[in-house]
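All protein chains of the complex are present and in place, except for one that has been dropped.
Chain nomenclature is as follows: A and B, assigned in order of appearance, with residue numbering initiated at 1 for each chain independently.
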Amino acid sequence: MRRLIVRRLISAVFVMLIASLLSFCLLFFAPGNPAEIVIRQQSGLDPTYAEIELFMKQHDLDRPFLVQCLQWSYLLTRGNLGVSLRTGEPVLEEFTARFGPTFQLAVAAIVLSVIIGLPIGIMAAAKPNSLFDHVTRIVALGGLSVPEFWLGLMLMLCFSLALGWLPCFGYGSVNHLVLPVVTLSVGITASLARFMRASMLEVLHLEYIKTAKAKGLREAVIIWKHALKNALTPVVTVLGTQLGHLLAGAVIVETVFSWPGIGKFFVDSIYARDYPVIQGFVIITAVMYVLVNLLVDVLYVYLDPRVRYEGRGQ
Amino acid sequence: MLLKINRLRVYFKSADGLVVATDGVDLQLCPGEILGLVGETGSGKTVLGLAITCLLPKTAVASGEVLYRGQNLLALPEDEMRKVRGRQVAMIFQNPSSSLNPALSIGEQIAEVLREHRGLKRKEARQRAGELLELTGIPAKWIHSYPHELSGGMRQRAMITIGLACAPSLFIADEPTKGLDVTIQAQVVELLHAVTKGADPQRSMLLITHDLGVAAALTDRLAVMYAGKIIEQGPTVEVFRNPRHPYTRALLNSHPSNGLMAVQGFSPSLINLPPGCSFHPRCQKARKRCTQDPPSAKRMGSDHEVRCFNA
Partner (left out) sequence: MQILEAIRENKLLLSGSILILVFIALAVLAPFITLYDPNDVKVEIRLLPPGEQHLMGTDGFGRDIFSRIIYGTRYSLFLALAVVSVNLLLGLMIGSIAGYFGGMIDELIMRTVDVLLAFPNIILALCIVGVLGPSIPNLLVALVALGWVGYTRISRGLVLSIKEQGFIGAAKALGGSNMYIIVRHIIPNAFPSLLVLATLHVGHTILSIAALSFLGLGVQAPTPEWGAMLSEGKQFIFTYPHVMIFPGVAITFSVLSFNLFGEGLRDILDPRAREVLNV
């Protein structure tokens, strides 16, 4: 258990380090002098040479790369992600203010995907090569092939325009939540079902399943208790890695549905070339990754009694 | 007669051809009797055990009869068979480390059998599981522990407890001592004796093993299997004292106490069995007839059978 915590901490620190380096480098990749870009952003005018000089001095941009990099990391540790060029507010505050809607969307999508995806995977594995197995496999492949933004638009077309059941844009009621969540869930549901099936099939070949059969247990008990409890552990890891999918999906789905979360804010900031926000998003992504992995570890300990003593295997 | 197996044949369809795992097996088991089934790895011992409990993989095809108290288990619908497993015929497998579910506590793995077959409530089942553990030499408070927290010997005890939870009249143990330390092996043998011969009424056991020492210590009768056939069977004492089949003799000689003489040659592939007596390529006394006709069972004494032309 302690080994697990130490390993998690080291990896978390490493993730944050690389993330801050990445996000710092982003500005260096930008064509032209960052000072020039920023001033043009703020004033809308081409800056003079003296203005650039002054700006660079004020913001320590004339220091060597490494010094700047360390400075940026230091500010990060204090939660300072800089100020949005567009709104003039601190980037961190801009993100926290928009976190709620994104969190709603993400949690609802994960819950929906788990409720639908896991049982499908389990049932497909219980009867491999059955009609159900083949059909769900093709449907899942289809679900992984549909572009989210287009699916969202098509759902809108169908359920808002043609049937008039649900609102197509905006935020507020539960009705507003339905279409974005469904759109976001399709891909995650499909991959969860596939992972669940594979993991289940692997477990169903193991010795202790034969023992369970020899005990005269019902098939349902064998599948939903004996096999599932073991097959779930790898799926939980996958659930953690689905965060990437979720965030990427949220960026697109929020843009399509005008959902006021951090994803939409991020895309709007890209259009506005709001560099501090773009940089900040990299950091936010990394922080979420670390947090979600922590959650996955907690789930792991709950699911697999062995972890309590040894630590999670790779 | 508790168990009577008639002409049991199990084969698997594989890409290379038919794999005949057991071929024309006849066996009987009286109430309270312990029958040892010995042979090399791949001789079909385990398949025989699985066939009795109808747990063969889906790729297997079984024919013949497995009569348990006169009822043919092979013809039983799956749902009926499920009620026989664990309640009347229990089977435990080799290697308790992989045969116990790592995600469930020992207590739960015992209690669920009681709930399923005895209809006990959750609490009663827990209580009973603790008592059963005590009987097999594990402190009752260990019901909350998980398999990985137990030693190899303790795991095997837990396995045996699971098998015996519903007091089955037939207990099939597949290599119960494999992979255990010698001292632990002795304890497990003692336990197996206690739960069969020591039980009231005495319980029948089919002991599948490749360890002749274990077989000698526990069994009343012995059946020797080679390439899917029972080539010799009889009272254990009789078979040990007076082995009639060359393979049995070789097997006995291979035991460390008899000088560790390995059986010459290799066990045959079950896909391409040699014609005639399957053992003839490895038999020093093989004659022309051995290479042509399969020998039928020959009665040697009141209860001793051998499949060999030379016996």
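Criterion: a residue touches a chain if its C-beta (ideal position, glycine included) is under 8 Å from a C-beta of that chain, and two chains touch if they have at least 3 such contacts.
As the structure is a computational prediction, the values presented were derived from the model and not from experiment.
The omitted chain makes contact with just one of the residues A:A50, A:L161 or A:A220: A:L161.
Within the complete assembly, A:P31 is the residue of A:P31, A:G44, A:P64 or A:G88 that touches the hidden chain. Mapped onto chain A, the footprint of the missing chain covers residues 11, 14-15, 18-19, 22-23, 26-27, 29-31, 137, 141-142, 144-151, 153-154, 156-157, 161, 202, 205, 243-245, 247-248, 251-252, 255, 266-267, 269-271, 273, 275, 278-279, 281-282, 285-286, 289.
One rule holds for everything that comes next: only the chains that are shown with their structure count from here on.
Between the CA-based centres of chain A and chain B the separation comes to 52 Å, rounded to the whole angstrom.
Only residues 206-208, 210-218, 221, 225-226, 229-230, 303-306, 309 of chain A touch chain B when the two sit together in their complex. On the chain B side of its complex with chain A, the touching residues are 53, 55, 82-87, 90-93, 95, 98-105, 112-113, 116-117, 146, 148-149, 159, 162.
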